[in-house]
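The other protein chains are all here in position, but one chain of the complex has been omitted.
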Amino acid sequence: MKTLTAAALAAVIALGAGQAAAAEGAALPKYDWSFSGVFGKFDRAELQRGLQVYREVCSACHGLKYVAFRNLEALGYSEDEIKEMSAEYSVVDGPDDEGEMFERAGRPSDYFPSPFPNDKAAAAANNGAAPPDLSLMAKARPGGPDHIRGLLLGYEDPPAEFEALEGLSYNLYFPGNQIAMAAPLFDEAVEYADGTEATTEQMATDVASFLMWTAEPYLEERHSMGVKVVLFLLVFTGILYAAKRKVWSDLH
Amino acid sequence: MSGLKTNNAVIRWIEYRLPIFSFLDDAVGSGYPTPRNLNYWWNFGSLAGLALVILMLTGIMLAMQYTPHVIFAFDSVERIMRDVNSGWLLRYIHMNGGSFFFIVVYIHIFRGLYYGSYKAPRELLWILGVVILLLMMATAFMGYVLPWGQMSFWGATVITNLFSAIPLIGESIVTWLWGGFAVDNPTLNRFYALHYLLPFVIVGAVVLHIWALHRFGSSNPLGIEANGPQDKIPFHPYYTAKDAFGVGVFLVLFAAIVFFAPNLFGEPDNYIPANPLSTPAHIVPEWYFLPYYAILRAIPDKLLGVVAMFGSILILFVLPWIDRSPVRSAKFRPIYKQFFWIFLADCIVLGYIGAKPPEGIFLIVGRLATAYYFLHFFIIFVLSYVERPRPLPSSIGEAVLKGGGAAPPAAMAGEKA
Partner (left out) sequence: MAHSASPTHSGDGETRRDFLYLAAAGFGALGTAVAVWPLIDSMNPSAEVLALSSTEVDLAPIEVGQRITVVWRGKPIFIDRRSQEAIDAARAVSVEDLPDPQADEDRVQKAEWLVMIGICTHLGCIPKGQTAGDPRGEFGGWFCPCHGSHYDTAGRIRKGPAPKNLFIPPYEFTADTALFIG
């Protein structure tokens, strides 16, 4: 009990100290996303390219467990295309009548299978640092999509005096400047289905945009509903103000 | 009894057996005489009520979708955000509704401080308000734990550990709060039950608060009692219309945040599932707890820090007896007015410090601001004896209708002619 409390307290103290010690990464470069702003919308082609980058590069280590194949309809894919895409994955189902788990082809109602069966396996396969699930990454880091894009573009040669720990890579924008993930993108890492030139910057931008969609799939509905609601409320408030003036006018 | 007049037979039939219509009319209708000079700072009580209703309605719907279990809690919130019809909307309204409830209530409290609304005979009204604030804080804290993100978990750990500062029985209390030896499933489960229960307790406290309010009626910007019909106007239609306009403005701002910056008040870390083995580098409470958090951290001793933190709220209970000045409104207390603004600035500084690491200049400023927070109450105690208030108008009617005197009425009353 005592040790637990002590541990918790140590955590409280450590977090204060940790804040002091954590060297912040360099300021993230701001990108002008199509979805930012009150009227912002996703760029479907960008999302589709981002999905391709995720599937061909990121998915080797990172899961996307809150995204179902059926959700990809929002990216502009048809029902048949989604069926086809989901069938390329094999998912674990069961138990069957013999009590065994079995693998079957994915269906649109399935979720993206994670590359590792659990976090411990993920950590074990990656030098102790489990690659985080990416579904919510764009909301789980300060800077959101700018953080993801910056991180993917932030791999450089370390400054002369910098000593990176064994197995870690130098990254300009990562807090502490060293990250367990080796640079995942290089030019032409994927061959885009729509023929766009796959520069590192293009891929980083596309996948960051795609991950914003996975984190906030209702962003467009939220924006368009918001514009209507706020306009309605402004008119309503105007009427209420006029009514209030009218009510009070006989007092003076 | 307002002498409810109606020709509607159904209303008369019900009214005869259950006088609910005259009750409502007396509470918020034409049967409730209200000082004629209330300014827009008096809108925030009804706004707080609205925020509470919005939170309870969305909360009940969210409760139907949420799973209070450490394995499923985070996923069930994501299911709400992704699969439940309008789930994202309900959750963002509920999440930000909490922040707006606190914004509105804090303004309501500072209005009370500025205009001396806590003074006799409204001490109990004020005390009930402080009770509501404490209930709100408990509810908000437990609600923040429910999504079971990193901030949820570590916030729960840190705050429940505050009780371990109590000598002798502290550790047992913390174990009892947790239902185990760490924040875990039993903790989450009971926080969910209490998060659902406490809002209804708040409603009960609000009923008492309004009941006490109606005993002597609203205070007013002049701080003198309203006497006679020329000082008063019926609540309806005058203040229903004014409150309705306030509601409109509130909803515009609320909607702007919900739809265009729903995560503004949130912490990115809470979109990471709780991990009991790894504390986030930056752990901060929700913004409305930051001043108390700053006070907690300003004091190097664990027990004293906790005492100071709770004391910063509990001292409000005895405020009516600390401030002994017979004059309520700061309008007529030139020195108190200065100290009011210094106190407000001090609270804002504490809030800023609460979000910063407790080191270097932040620690020094935090300590000074904490010391001043408590010094303020000593200052106003002394002030109530030494300050010479400006002359009070003899009646609200005189001040509002005739103008002149100590305070320019138009600017003071705040309402358009």
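Going in written order, the chains are labelled A and B, and every chain counts its residues from 1.
Everything that follows uses one rule, which is that contacts are C-beta pairs under 8 Å (C-beta built on N, C-alpha and C of every residue); 3 or more make two chains touch, one makes a residue touch a chain.
All of these numbers come straight from a predicted model, not from anything done at the bench.
Visitor: List the neighbours, among the chains on screen, of the chain that has been left out.
Guide: Touch partners of the hidden chain, whole complex considered, are A, B.
Visitor: Among the options B:Ser30, B:Thr160 or B:Ser395, which residue touches the chain absent from this view?
Guide: Spelled out, the listed residue whose C-beta touches the missing chain is B:Ser30.
Visitor: Among B:Val70, B:Leu146 or B:Ala244, which one touches the chain that has been omitted from the display?
Guide: B:Ala244
Visitor: Which parts of chain B face the unshown chain closely enough to count as touching?
Guide: With respect to the unshown chain, the touching residues of chain B are 30, 57-58, 61, 64-65, 79, 82-87, 89-90, 234, 236-237, 244.
Visitor: Can you list where chain A touches the absent chain?
Guide: Chain A touches the missing chain through residues 68, 70, 108-109, 232-233, 235-236, 239-240, 242-243, 246-247, 250.
Heads up, the rule we're going with is that only the chains that are shown with their structure count from here on.
Visitor: Nearest whole angstrom, what separates the Cα centre of chain A from the Cα centre of chain B?
Guide: Taking the average C-alpha coordinate of chain A and of chain B, the gap between them is 35 Å.
Visitor: Can you list the chain B residues touching chain A in their complex?
Guide: 36, 75, 78, 81-82, 88-89, 92, 154, 157-158, 161, 164, 171, 174-175, 181-182, 233, 237-238, 241-242, 244-245, 247-249, 251-252, 255-256, 258-260, 262-263, 268-269, 271-272, 279-283, 297, 302, 357-359, 415-417
Visitor: Please output the residues of chain A touching chain B within their complex, sorted ascending.
Guide: 1-2, 4-5, 8-9, 11-12, 14-16, 18-20, 22, 38, 66, 71, 132, 135-136, 139-142, 144, 175, 215, 217-218, 222-223, 225-227, 229-230, 233-234, 236-237, 240-241, 243-245, 247-248, 251-252
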